[in-house]
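Yeah, one chain of the complex is gone here, protein chain that is, but the others are all in their spots.
Going by the order they are written in, the chains are A, B, C and D; count residues from 1 in each one.
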Amino acid sequence: MTNTLRTHGLGISFGAFRAVNDVNLTLEPGARQALIGPNGAGKTTLINLLTGVFMPTRGTIHMGDRELTSLSAHKRARMGLARTFQINTLFPSLTPLLSVVLAISEREGLGAVWWRPLTRNKALFDEAHTLLGRLKLDALADVPVAELAYGKQRLLEIALAMAARPRILLLDEPAAGVPEDESGELFEAIAELPQDISILFIEHDMKLVFRFSKRISVLVAGQILTEGTPAEIGVDPRVREVYLGHAGASHV
Amino acid sequence: MSEMLVFDQVIAGYGNAVVLDRLGFSLKQGQSLAVLGRNGVGKTTLLETLMGNTRVMRGAIRWCGEDITRWPAHWRVRAGLGWVPQEREVFPSLTVAENLTVVARPGRWNLQRVYEFFPRLKERRGNFGNQLSGGEQQMLAIGRALMTNPKLLLLDEPMEGLAPIIVEELAVSIRRLCEREGLPSIVVEQHPVLALEMTHQAIVLERGTVVHAGSSHALANDAALLDKLLGVGIAVSA
Amino acid sequence: MQVILFDGVAYGMLLFLIGVGLSITMGLMNFVNLAHGSFAMVGGYAASWLMNHFGIGFLPSLAAAFVSAALVGGVLEFFFYRRLYRAHALDQVLLSIGIVFVSVAVFTYFFGPTIQPFQLPAWLEGRISLLGLEVGRYRLFLIGCGVAVLACLLLVLGKTRYGAMVRAAVDNQRVAGGTGIHVQRLFFLTFSLGCGLAGLGGALSLGMLGLEPSFPLKYLVYFLIVVCTGGAGTIAGPFIAALLIGVIDVAGKYYLPEAGAFLIYVAMIALLLVRPNGIIPRKGLA
Amino acid sequence: MKPVPITPARLRAAEIAFWLALGATYFLLPDKLTLMSQIMIFGLFAVSLDMALGYAGIITVGHAAFFGTGAYVAGLLGKHGWTEPFSGLLLALIVCAALGYVLSYLIVRGADLTRLMITLGVCVLLAELSNRLASITGGSDGLQGVAIAPVLGLFDFDLFGRTAFAYTYGVVLVLFLAVRLALRSPFGLTLRGIHDSRKRMLAIGSPVDARLRLAYALSAGVAGVAGALLAQTTQFVGIESIGFNRSAEVMIILVLGGTGRLYGGLIGAIVYMLVHDWFADLNPEFWMFWLGTFLIGAVMLGRGGVMGALSRLVKVGKPS
Partner (left out) sequence: ADEPLRIGLIATYSGPYADYGRQFDAGVALYLQEHGGKIAGRTVEVIKKDTGGPAPDLAKRMAQELVVRDKVGILTGVDFSPNAYAVSAIATQAKVPTLVMNAASSGITTSSPYIARLSFTVQQVTEPMARWMLKQNINDAYTVVADYAAGVDAETAFKKAFTAGGGKVSGSVRTPMSNPDFSAYVQRIKDAKPQSVFFFFPSGVMPPAFLKVWKERGMDEAGIKLFATGDATDDSYLEATGDVALGLITSHHYSYAHPSPKNQKFVKDFAAKFGPTLRPSYFAVTAYDAMQAIDLALAKTQGDVSGDKVMTALKGLSFESPRGPVEIDPVTRDIVQTVYIRKAERAKGQIVNVEFDKFERVKDPAKEAN
């Protein structure tokens, strides 16, 4: 069974406005693919379509040979489609540890188990600690999320997505607000994820995009303008004009 | 009287937690300032304190010679502080146009000029605040601050989430605002190179206090110092 | 048939008039103000007291009802409400219930537990012929008032910056303050306006409902129905909801009297199932 | 004012002390036993509301729908010859949980205000229905002729309310422990997550609506037991058991005690009902003034109810 994520003619309209229009996108297993494009191009909306936050007005989404198009968000998540949010969407009153434990317990299908204390399940906590350690959040494991600095919250976003042991990971500007050196580390951590996980990430930081992606899709005004390797995209004059400005050249 | 803004040994935080610890610096009239530092050192808290959203336990903040430490936020805006919060925080139940007009104060900046500055906002003017893309929200937050016709812009990571081409343009524009229109800014940034390019002065924070203060130009050209303060060796080489 | 429709509309207007203040304090300002009826009661007692003891006319008494309720609202806002704008909705519930209890006891103490005497002025009594239809004058008057209040509010809240400022401040007080909005004054005025409208509604209800100290508890459910089915935070929403509910209730009781007590709630639930965010959902929260 | 740190072990000790103290009122307040029983019943009712409101975040002002249904189930059983008390409770639990589950389909889908109004509407409709079905329920005169056999075949419900107290105490304790367990289980954590961010819960694969339905049904079942307890110990069911006023009252109790804090419901019931009883004895006409002042004072002094205030005074440290 392959885990290729494929969309066909995918689109959504808000009123008369076509935020995403006729997108054919393929995400191969093990992909490290970047999705770039001007502000308001529809990148986040596309991820929302893929994860089931929005239902498309047109087109289809397949994962392997299963059609996801009208599946609800949590079912897609169960199938291994995890994401982070561009604007932090965390559990402010929980601690990072409990947040991750929660994500793991839902992954394990324990969410409806009400007759057994949580603490009885040591494995959950061990796994959570390991994961937090990997993202250098272990020191903050018991601080309420609401009190974490923004950058740490960004990391927790990723931790929550990873806790789901995803097969496909969709990252919406994971490094925004994270200092440069750490964002590099962060991306390295992501790149080191098992090769069978496919990753699609949105990022406006071209250093990161060019360093970590193997393939780049460029979305403009809701449509895929072009796709290609970093080298190809970096020199594409159309991409430069609408998106990169002078930034592209310096990274190629 | 050439000091525009002075932080005098400010101790401030949230509830009982101290975040800014005897933080002090001053900024001259017409100069813009970069605030650098790693995650969680208190950059945002500095701006929040300037806007009166934290609890100041000791010290004073002087703006154009007046002690504004205890002023309510809306007085500070009237006195010329224009704030762009870190998480953008546009008003979700107002349209783009309303988000802008609702805070409007008389001056050079009006709806039309903001739309010229960010054409994208004009296209999306009927959308509600929560129906915007991340970058559009960022533009709106900046536009909203401009609409208050401030004397000093407070930008908390303004470039976050913006497309490279817009970042480039915005950096140029912010510098130009300072030079041509006399509207300086305090810029909090994760990308020191960018921030230092845009500003005259720079301070570096660590655990809520200033560990370095100097000219932006000097700091930008001192790779070793930057690396020591911020650990961004890779970035500087670019 | 037309009479039933007319009665329904008039009843709906009454619901709108006593509920609209709540769509400002609760809908617009997001303060779960269960004490709305207490302010309506202040207005009602003010009007009936002025009329009974000083022989003041009905119309001036209505104005007085608005002013007195707005004043009481302003005072309570200053001492209590303003401290809880950012608090959890349930703390607001507790405060406002406390205020209801106190108001019930205070009015019982000063005015006794029975209903207030009230005599409509002669020009509002009886019926009048309108397009061949015999309709109650008072009901017609209520409709007039309802439309007038609706028009004023739409103008003030919709077309001016004031309304947008309130919404902004409710969305995010911290940032509203940080962009120059004087949130405290704005809320004070808006809250007083909501209370004033409640008072006006309370006074206008005198002609149909009996006014007694337990008024705030007795009609609480009706206020909530109007505001919530209409769509909190809008003015036109509650207006339409009130009309719909008024007509459904009156028509239902006329044609299907056995179902009398169920109708209004069934209608409400049905409306909410069809439109979970109210008839006119508050914008930007979709 | 710095919070005083306490260890989880101390917290456990405090919990045990709480229940011992509650049990000790049997000896300390022998002529207040009926009040104490009713306090525990309303405490349990408030705890059930807390599951829905505090933990699952379902704003409901119609919880008396289940309290009343439970009361009628137990009452009708007793009236028609099934007088064994425990099985009456069990049946009330099952019926109410089922009713809660069915109704949850109406309730879980909406936004806060919608939920508020739908729960309110359903509650009023059920109250009206029991008024209409007077031939079964006794309508507004109440259900008379409820007979309950001695508990365990040994202890008759006496005039002094001793049996009622002990019976109530036992049942409330058992149910409370069950609720406590549920809230400390993975399911409890899920509820906290949903409360914080529904969007994120969906993204980590949690079927949020199904979880909320489960919470609502469990909460309805517990509320039903509380109602059944009241019916059995008073051997009467008034139509007021099912009305909006009762829903509102239990909400006040819970909010006063503190939502989302497990003990909030019990503490709220103790404080509210004792204060109410005290003021009403002192001044039967104007106790509402004092009670209202008390409530206003309580919010002004501390948010989040009694438990909210307590939680600011102490901080549970990690076991060292």
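The criterion applied here is as follows: a residue touches a chain if its C-beta (ideal position, glycine included) is under 8 Å from a C-beta of that chain, and two chains touch if they have at least 3 such contacts.
Since the model is a prediction, treat every value here as computed from it, not as a measurement.
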Listed by label, the shown chains touching the absent chain are C, D
In the whole complex, of D:151, D:175 or D:239, the residue touching the missing chain would be D:239
The one residue from C:116, C:173, C:234 or C:277 touching the chain left out of view is C:116
Of D:121, D:161, D:205 or D:221, the residue that touches the missing chain is D:161
Where subunit C meets the left-out chain, the residues are 3-4, 7, 10-11, 14, 104-105, 108, 112-119, 125-127, 134, 136, 138-139, 207-210, 212-214, 217-219, 221-222, 249-254, 257-258, 260-261
Omitted-chain footprint on subunit D covers residues 31-32, 34-35, 38, 128, 131-132, 134, 138-142, 144, 159-161, 230, 234-241, 280-281, 284-288
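Methods note: only the chains that are shown with their structure count from here on.
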In terms of mean CA position, the chain most removed from subunit D is B
Distance between the CA centroids of subunit A and subunit C (whole Å) is 47
Residues in subunit C with touches to at least two other chains are numbered none
In the complex, the residues of subunit C that touch subunit B are 161, 164-165, 167-168, 170-172, 174-184, 233, 282-286
Residue positions on subunit D within touch of subunit C in the complex are 53, 59, 106, 109-114, 116-118, 120-122, 124-125, 128, 131, 244-245, 248, 251-252, 255-256, 259, 285-289, 291-296, 298-300, 303-305
The residues of subunit C that touch subunit D in their complex are 80, 83-84, 87-91, 93-95, 97-106, 108-109, 217, 221, 224-225, 228-229, 232, 261-262, 265-266, 268-269, 272-273, 276-278
